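Structure incoming, see below.
A single protein chain has been omitted; all remaining protein chains appear in their positions.
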Amino acid sequence: MSQPLIEVEGLKKYFNLGRGNILKAVNGIDFSINEGETLGVVGESGCGKSTAGRTILRLYEPTAGSVRFNGTDIYKLSPSKMKAMRRDMQMIFQDPYASLNPRFTVTDIIGEALDIHNMAGSRKERKKRVEELLDLVGLNPDHATRYPHEFSGGQRQRIGIARALAVNPKFIICDEPISALDVSIQAQVVNLLQDLQKRLGLTYLFIAHDLSMVKHISDRVAVMYMGRVVELAPSEELYANPLHAYTKTLLSAIPVPDPEIEANKKHILLNDEAAGPIHSKDGAPSQDLFNLDNSQLVEVSKGHWVAM
Amino acid sequence: MALHNELIPQADAAQLSPEDFRKIGANEKQSEVIQRESLSAWRDSWERLLQNKLAVTAMIVMLIIIIMSIIGPMISNFDYQTNDLMNTNKAPNSVHWFGTDDLGRDMFVRTWMGARISLTVGLAAALIDLMIGVIYGGIMGYFGGRVDEIMNKFAEILYSVPYLLVTILLLVVFEPSMGTIILALTITGWINMSWIVRGEIIQLKNREYVLASRSMGAGSGRLLFRHLLPNAMGPIIVTLTLSVPNAIFSEAFLSYLGLGVQEPIASLGSMINASMSAWNLYPWRMLFPAILISLTMLAFNIFGDGLRDALDPKLKK
Partner (left out) sequence: MEPILEVKDLHVSFSVRGGEVKAVRGVNFTVGRGETIAIVGESGSGKSVTAQTIMRLIPSPPSMIKQGEIIFNGQNLLAKSNKDMEAVRGKDIGMIFQDPMTSLNPTIKVGKQITEGLIKHQNLSAADAKKRGVEMLKLVGIKNAEARFNQYPHEFSGGMRQRVMIAIALSCQPALLIADEPTTALDVTIQAQIISVMKDMQQRFGTSIIMITHDLGVVAGMADRVMVMYAGEVVETGTSMEIFKNPQHPYTRGLLRSLPRIDQRKDEPLVPIIGTPPDLIKPPIGCPFAARCDHAMSVCEKIDPAATHLSDTHMSRCWLLHPMAQEVTTS
């Protein structure tokens, strides 16, 4: 098989919370993503999935580990090489309200990346490219001079997508791109992302807490819990045959929009007094429900990894 | 299945024709059209400000005071320093609109000259505070960590020195003049502004749009000047507006103590000081400068409050 586009190895990101408390937000994760593939990452708030995404893009400096893009370790790049690398790796953010600068027009938001990388020769060229991008994500180019607060959530998320696409990236991290959107709009955005992937040959890391949506869009899914990957498998396989206790809990908790199924469902309930991944100075986790500190990922069947 | 429609007033079922039930399908373009008119955040704030009658009145008063302090002395036939010992302590009349002082100088001219000095000191001090405060606070907030810690400590130490003490020391070392007063006011005055800027920047720098810009490879300059400072502008402008009356009052206070501008130059504070002894006999000598200084402070404060509401509507609720 060809070399994966993205290889994440032993990635750790700790935050020092002061007073000797360390938040081990990402505590050693490994995975790779092939070109054109979508890897889904699911987990609940505080499991480290968003921190992982931001660290992979080097928006945070890692505590340990490496991320290779086409074989190049991005953490070893000089600032100028890193800047060039950013053209290949982009991000779509969760909050369509907070992720667009309220004082910029749509043209300036999308055109900013073009300015940073000197990709538009003239104002006219820049305008043309912005209009192209708006058209690509299904927005009306006449609205290019408007401000973000005038758009609905779904429209804003399209602006965010157009911004990410402006530099022709190969790899995009989608950080909960639909969780702030209304149900009827979510499908629009997911379809757009899938459509763009086909047309532009994009590779996605799709972070979300909505398991049914992740299953729909991903080729493979990684389940994260307390800073670690507890299970990684092709999406059909993961849903049909979940092995880790946490994955099972998570799957049983998804409400299904069908009153008959819901009436007969048995939930596996998790003790919610378990605290998050905050470790005291001596490194002891506050509570390790699944004994993750002493387990590692094992391949139990082809492509199906589980922590044990 | 029993179907029955409730009658609706607009249309009787009988008026409908099969043509009305021709399928037209969805109209995506129309549902995506934005109905409201386009408004930038600045325009939006400006219009909100104009709706606040009190703030608009304050703004007009401010403008009148500023204009009069520029042209006031020119529209009179007198100047501020020529003594006229034949006409001392005259009550307001058709020649001397605000009366005269103990040396027969025209109070109208002196009052507006005083306002000119007070406003100049106030605006200059506020602008210098702004420049130092934004740069210092911007660096603290943006770089954070050790840089922030050390710079913040320095600001705290400076802030803890009583400003009156600093001022008096300065005025002993240098000649009392407008420049010295401005220096005295700004030596600690910028700290408040820098803390406001620092707080805003710290809050803004983790916003997703800042991260987005970083993920595209934006450098510090672009982040600071294109994203962070423009979005921190609201609180900065409000602080600026509210620091003008502060400086004016401080100047009046120092002048009142005799530490301000020296005779024959007038400032509102020194005029009030000079008129104190004659308050019972010649009240107008104190009345006009006192009214003007009160009006100036009131107008700037009300306008500043109005600006705050207009720039950040959330606070008003």
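Just so it is clear, A and B label the chains in written order, and each chain counts residues from 1 on its own.
Quick note on the criterion: contacts are C-beta pairs under 8 Å (C-beta built on N, C-alpha and C of every residue); 3 or more make two chains touch, one makes a residue touch a chain.
Keep in mind that what you see is a predicted model, and the values were worked out from it rather than measured.
**Student:** Please provide the labels of all shown chains that the missing chain touches.
**Tutor:** A, B
**Student:** Which residue, A:E125, A:E262 or A:E299, contacts the hidden chain when the whole complex is considered?
**Tutor:** Selected residue, touching the omitted chain: A:E262.
**Student:** With respect to the chain omitted from the figure, which of B:L16, B:L54, B:V147 or B:M276 is a touching residue?
**Tutor:** B:L16
**Student:** Among A:P4, A:G48 or A:G154, exactly one should touch the missing chain; which is it?
**Tutor:** A:G154
**Student:** On subunit B, what residues meet the omitted chain?
**Tutor:** So the residues of subunit B touching the unseen chain are 1-8, 10-11, 13, 16, 18-28, 30-32, 34-37, 47-48, 51, 317.
**Student:** Even though one chain is hidden, which residues of subunit A still touch it in the full complex?
**Tutor:** So the residues of subunit A touching the missing chain come out as 44-45, 152-155, 182-188, 190-191, 194, 209, 211-213, 215-219, 235, 239, 249-250, 252-263, 265, 267, 269-270, 272-273, 275.
Definition applied: only the chains that are shown with their structure count from here on.
**Student:** Between subunit A and subunit B, what distance separates the C-alpha centroids? Give it in angstrom.
**Tutor:** Going by mean C-alpha positions, subunit A sits 44 Å from subunit B.
**Student:** Quick check: in the complex, which residue numbers of subunit B touch subunit A?
**Tutor:** 29, 32-34, 36, 38-42, 207-209, 211-218, 222, 226-227, 230-231
**Student:** So in the complex, the part of subunit A that touches subunit B is made up of which residues?
**Tutor:** Residues 54, 57, 59, 82-84, 86-87, 89-91, 93-95, 98-103, 105, 112-113, 116-117, 139-140, 143, 145-147, 149-151, 155, 160, 163, 167 of subunit A touch subunit B in their complex.
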